[in-house]
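Provided herewith is a single structure, encoded as structure tokens, for subsequent inquiry.
Shown here: the complex without one of its protein chains, the others still in place.
Lettered A and B in written order, each chain numbered from 1.
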Amino acid sequence: MRMPLHRKVLIYLAILLVLIFFLGPIYWFWALSLRSPTSAFASPPEFFFEPTLNAFIYTFVNPGVNRPQLVSSLIVASGATLLNLPFSVTAAYALSRFRMRAKQFLMMWYISLLMAPPIVFLIPYFILMSSLKLRGTYPSMIIIAQTITIPFSIWLLKSFFDEVPIDIEEAAQVDGASWHQALTRITLPLALPGIIVTSMFAFVFTWNNVIFPLVLSNQSTATLPVGTLNYFATTGATWNFIAATAVVTMLPPMIIFLVLGRYIVRGLTFGAVKG
Amino acid sequence: MAGRLSSRRNLPYLLVLPSILGLLALIIYPIGFSLVNSFRQWNLQTSPVPLGFVGFLNYQMVFQTTPFLDSLRNTLILSVAGTFIEFWFGMGIALLLATQLKGTNAVRALLIMPTTIAPIVAGFLFRYMYYEKGGLLTWLLTQVGFPVPPQGLLGSSTTALASIALADIWQWTPFFAIVLYAGLLSIPEDIKEAAIVDGATGLRMFAWITLPSISRTAIIVVMIRFMQLFNMFDLVLVLTRGGPGTASRTLSYNLYQEGLVNYNIGVAAAMTWLIVIIVTILINVYARVAFRGWEW
Partner (left out) sequence: MKEHRKAISRREFLKVAGLGIAAAGVCSVAQPALTQTALAAGVRPRAKAQTKEIRVLVVGDPFQFALEKVLDDFTSQTGIKVNLESLAYDALNARLVTSFVSQTPDADVVTVDAMWTGQYFDNRWIISLNDYIKADSDVNLKDFIPEVLYSLNLWRGNFVSLPIAAYGQGVMYRTDVFEKAGLEPPPTDPDKATGWTWDKYMEIVKQLQGMEMDDTKLYGTVIVGAQPVPIVHMYTQLAASRGVRWFKQFPEAPWDFEPTINSPENVESLKFYKALYDLSPAESINYVWFDAGTRFSQGDIGIFFWWTPYFYLVKNDGYMSGTPSKIIDKFAVALLPKLKDDAPQVISNGGWSLGIPSSSAKQDEGWQFIKWACSAETQKKMGLVKDYNYQFSDFARVSLYQDAELKAIYPYLDTQLKLLQQGNGKIVRPPMPIYSTLEAIYGLQINKVLSGAATAEDSLKETDMLFRNALTGNFMLPYKLESYDDTLENARKLIDSLAA
């Protein structure tokens, strides 16, 4: 069925408008990070300007105020992702492979944790981590992030395990392999792409999280989003620095999502929609 | 895919146990803490340690000293309106993409970018564009004759909440678009053809065939998004801090203010429980609908 040309043109036009609406703001913020401070609030807005790397140099090179925060973000996000795997891989495997009476209840319990407002956990954690003398440390942030990463990964990983044909595993067991041999030699390698995809999502979620580090970090362990907020919370917002820091904060998730491509739908719906 | 490897009865439970214990360890403290302290007088402004039990006084104080009901109202408006607009806007884009014209895949990859951004960063992005003088959005709206309030879009009680919603709509409409697009693609061709044979076109086709076919996907994403909107905090923190007055204060922000700005632990604990009760009801209603007849 061929589409008439005028209709095609209309659709392309609509798509173009949609793209401008959704990408324009990102472009505008990137532009801000390359502007001189005087051009930031020019009225009417300056669409053409002389770009400068000053904001990036100040924030990440010299004096590099936000460079330690980049490191903190990487530590917290990688740490949370790695810590979550032993918990979520085993649980997701069990939930995918075995008949369990409590399965539905468990799955519902996990997802309800994902849906719960993080802020309700925050005040007790603030007191708890303070009295354990852990507030301000990386472990405190990494551990607390598990309230999100573990349930999320279980849901998403289960959907990947579900797709590994059970017959292969059973065949191996018939050949005398024990269940854990079957798991480590056959299922895990087959599910590895799924584990990687899940890890990448868990990384992005922790990377983008601001509410836990906001309360649990201190000056030397603050993550990038918190650093961005600092420019704002003190005396007078320096928008170029906010933008430079924010652009660096945006990049890893964007790259990861470009790489993930066809898994995006599944990841964002916790595996509930296959995509 | 229900497994057939049930030779060891306890094995699956052993495998899920670490995650259950881990999560329980993480949530038991906050739950117990909130429960106990919601009945105790504990304000870090007056005492470093909890004082005596005070019955339901803290629960009473939630309503008597904090704008809890205003916050609840704002939260509900934001969640319902936000989800509704994002769903239909996303559906429109999904239908555009579903024409499968050349370049759709590239568009899809670019379109998701707003969703990848940290909400706090999205907040900054809009705060910059909302700026009263020289902000791009304010300027554009003024150009097209929109009556931008003189105190700025974020400073006026009539537009503050809507401005937060717009930032969220910008960030999450692509999520709906991409997921619904995936749903549209999965509708079998023969069903569509059969419908066409039956004379269904345009709107009817959409209402009778398309929508029912993707209803399950739709319900799940609506549930996820509604709850995320219900928990809205980051955007409020960056854009308005709940102001002006209480015009854009959400439940999460109200709790943050009471617990981590005023350090009124007892009242914050009581508020926590009120929110937990509301959220539990919502999740249960939703999950029952969304996962009805789900194959576990």
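In the analysis below, a residue touches a chain if its C-beta (ideal position, glycine included) is under 8 Å from a C-beta of that chain, and two chains touch if they have at least 3 such contacts.
None of these values were measured; they are calculated from a predicted model.
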> Taking the complete complex into account, which shown chains does the hidden chain touch?
Replying inline: A, B
> Out of B:Gly103, B:Pro150 or B:Gly293, which is the one that touches the chain we can't see?
Replying inline: B:Pro150
> Which listed residue (B:Leu11, B:Ala162 or B:Leu260) would be found touching the missing chain in the intact complex?
Replying inline: B:Leu260
>> Tell me which of B:Ser19, B:Thr115, B:Thr217 or B:Thr246 is the one touching the absent chain.
In response: B:Thr246
> Which of these, B:Pro48, B:Gly103, B:Pro147 or B:Gly293, touches the one chain of the complex that we don't see?
Replying inline: B:Pro48
>> Tell me which of A:Ile26, A:Val120 or A:Ile142 is the one touching the absent chain.
In response: A:Ile142
> In terms of residues, what is the contact footprint of the unshown chain on subunit A?
Replying inline: 63-68, 70-71, 74-75, 78-79, 82-83, 126-127, 130-133, 135-139, 142, 215, 218-221, 230-231, 233-236, 238, 241
> What is the set of subunit B residues that contact the non-displayed chain in the whole complex?
Replying inline: 41, 43-48, 57-58, 60-61, 64-65, 67, 132-133, 149-152, 154-157, 241-247, 257, 260-264, 267
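Basically, only the chains that are shown with their structure count from here on.
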>> I'd like the Å distance between the centres of subunit A and subunit B, where a centre is the mean of that chain's Cα atoms.
In response: 16
> Given the complex with subunit A, which residues does subunit B contribute to the contact?
Replying inline: 1-8, 11-16, 18-20, 22-23, 26-27, 29-30, 33-34, 93, 96-97, 99, 101, 107, 109-121, 124-126, 128-129, 131, 133-136, 139, 170, 173-175, 178-179, 182-183, 217, 220-221, 224, 227, 230-231, 233-234, 237-238, 251-252, 255-256, 259-260, 265, 268-269, 272, 275-276, 279-280, 283, 287, 291, 294, 296
> Taking the complex as given, what residues does subunit A use to touch subunit B?
Replying inline: 3, 8, 11-12, 14-15, 18-19, 21-23, 25-26, 28-29, 32, 40-45, 86-88, 90-91, 93-100, 103-104, 106-108, 110-113, 115-128, 143-144, 146-147, 150-151, 154, 162, 166, 169-170, 173, 179, 204, 207-211, 215, 225, 228-229, 232, 239, 242-243, 246, 249-250, 253-254, 256-258, 261, 264-265, 268-270, 272-275
